[in-house]
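One protein chain omitted, others in place.
Which chain is which? They are A and B, in the order written, and residues in each are numbered from 1.
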Amino acid sequence: MARKHAILDGFASRFSGVASSSGGRIALREVPFSAQLDFRANPADGRVVDSVHKALGFVLPTDPNTAATAGGRSALWLGPDEWLIVGGEGEESLLTRVLHTALGETFGSVVDVSANRTVIEVSGSAARDVLAHGCPVDLHPRDFGTGRCAQTLLAKAQVIIHQVNDAPTFHLFVRTSFAWYLAEWLLDAMTEYCAEEPIGVSVPLGGQESPSPLRG
Amino acid sequence: MLLIPCPWCGQRDEIEFRYGGAAHVEYPADPETVDDATWARYLFVRPNPKGPLAERWCHSQGCRRWFNIVRDTVTHQIMRSYRMEEAP
Partner (left out) sequence: MTRLASGGRIDRSRPLRFTFDALPHTGFAGDTLASALLANGVRVVSQSVTYGRLRGIFSAGVEEPNALVQVGGGTGSEPMLRATQVELYDGLVAESLNARGRLSPEPDVARYDKLFAHCDVLVVGGGSTGLAAALAAGKAGARVILADEQAEVGGTFLGGRDLIDGRPATDWLAEVATDLAALPEVRVLSRATAVGYYDQNCVLIAQRRTAHLGPAAPAAMARQRLWQVRAKQVVLATGAHERPMVFAENDRPGIMLAGAVRTYVNRYGVVPGHRAVIFTNNDSAYACAIDLDDAGLDVPAVVDVRPNPAGGWPDRVRERGIEVLAGQVVSDTAGGNRGLESVWAGQRIDCDLLCVSGGFNPAVHLFIQSQGRLRYDEILACFVPDEAPQAVAVAGAANGTFGLRDCIQEGLAAGAAAASAVGFGDGHPAGAPQVETVAEHPIVPFWLVPDESGATQFVDLERDVTVADVRRAVGAGMQSVEHVKRYTTIGTGSDQGKTAGINSAAIVGALLGQPVAAIGTTTFRPPYVPVSFALFAGRTRGQLFDPARVTPIHPWHVAHGAVFENVGQWKRPWYFPHDGETMEQAVLRECRAVREGVAAMDVSTLGKIDIQGTDALRFLNRIYTNAYDTLAVGHCRYGLMCKADGMVFDDGVVMHVGPDRYLATTTSGGAAAVLDWMEEWLQTEWPDFRVRLTSVSDQWATVAVAGPRSREVLRALAPAMAADAVSFPFMAIREGMVAGIPARVCRISFSGELAFEINVASWYGLRLWEAVMAAGEPFGITPYGTEAMHVLRAEKGYAIIGQDTDGTVTPQDLGMSWVVSKKKDFIGRRSHRRADTARPDRMHLVGLLPVEPEDLLPEGAQLILEPRQEPPVAIVGHVTSSYRSAALGRTFALALVKGGRDRMASQVYAPLPDRLHPATVTEPIFYDKEGLVRDG
């Protein structure tokens, strides 16, 4: 079998440099080749939901913009009858079988979209701030936390944002043709967080903009 | 920069949506049997009120669902947002 090529291969060293240049406030890497299935089914059909639950360990989420995770696999809500089922590399055939079995003769669809999007992982204490430079959705912990997902825009690229832990760590699912653009945009948006000299007068989010509002 | 309530995803910025024009424009049940004037009305004539207007939007960067809102064309206040299958 031929070797797969990660679309952001050429960004690897620039990505890995972020952790140290940001003083540990941000880490950035590509997580390529995850299995991704676009799954359409009727969420009111208990038999389908049970079947997926038995096979994968999670209940398909019906609350908009939420995700369910079990055993390293997740289901991200994409629409009222649509989910993105995410698994490990090479699991697309297995997941396709599981989902087809769950559907049985009922109306729905299973489409392998594993190579349609790659995943950029952004994590660290400044991750939320970096995303706020281009994302119109409120990612504040009061509104968005671990287990939440949203389909939205990051700069001019459509993305699915999935918060996977409280670090916080975000998985950005981006179409491969937009991945270079988004990678360049992220690196640019991180400039202030990765400056060689720490920029003391700016703590952009979650605190004061300047040490004292009196002497900004 | 409207803030548009998607009936599924909640309040989202206008940049996530595609505009679909006036809502509740009936597609003729059998286009082949209507006269030219009726067909032209379907194609080209749309309401343009000063005030509330029902219109169609698609959450194209989000859940990809088409839905309707009622928006005041003067104040841009959005009075209602409802799913396709809901009554106007």
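By definition in this document, a residue touches a chain if its C-beta (ideal position, glycine included) is under 8 Å from a C-beta of that chain, and two chains touch if they have at least 3 such contacts.
Quantities reported herein were computed from a predicted structural model and do not represent experimental measurements.
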item: Interface partners of the hidden chain - shown chains only, full complex considered; value: A, B
item: Chain B, residues in touch with the chain not shown (by the definition above); value: 1-3, 13, 18, 20, 27-28, 31-32, 34, 36, 39-40, 42-43, 56, 58, 60, 64-66, 75-78, 84-85
item: Residues of chain A in contact with the chain not shown; value: 1-7, 10, 32-33, 38, 40, 107-109, 111-117, 132-136, 138, 140, 142-143, 155-157, 175-178, 180-182, 184-185, 188-189, 191-192, 194-197, 199, 201-202, 204-210, 212-216
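The rule is short, and it goes like this: only the chains that are shown with their structure count from here on.
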item: CA centroid of chain A to CA centroid of chain B, Å; value: 31
item: Chain B-touching residues of chain A, taken from the complex the two chains share; value: 64-65, 78-80, 82, 136-137, 150-153, 158
item: Chain A-touching residues of chain B, taken from the complex the two chains share; value: 8-10, 12-13, 15-16, 61-65
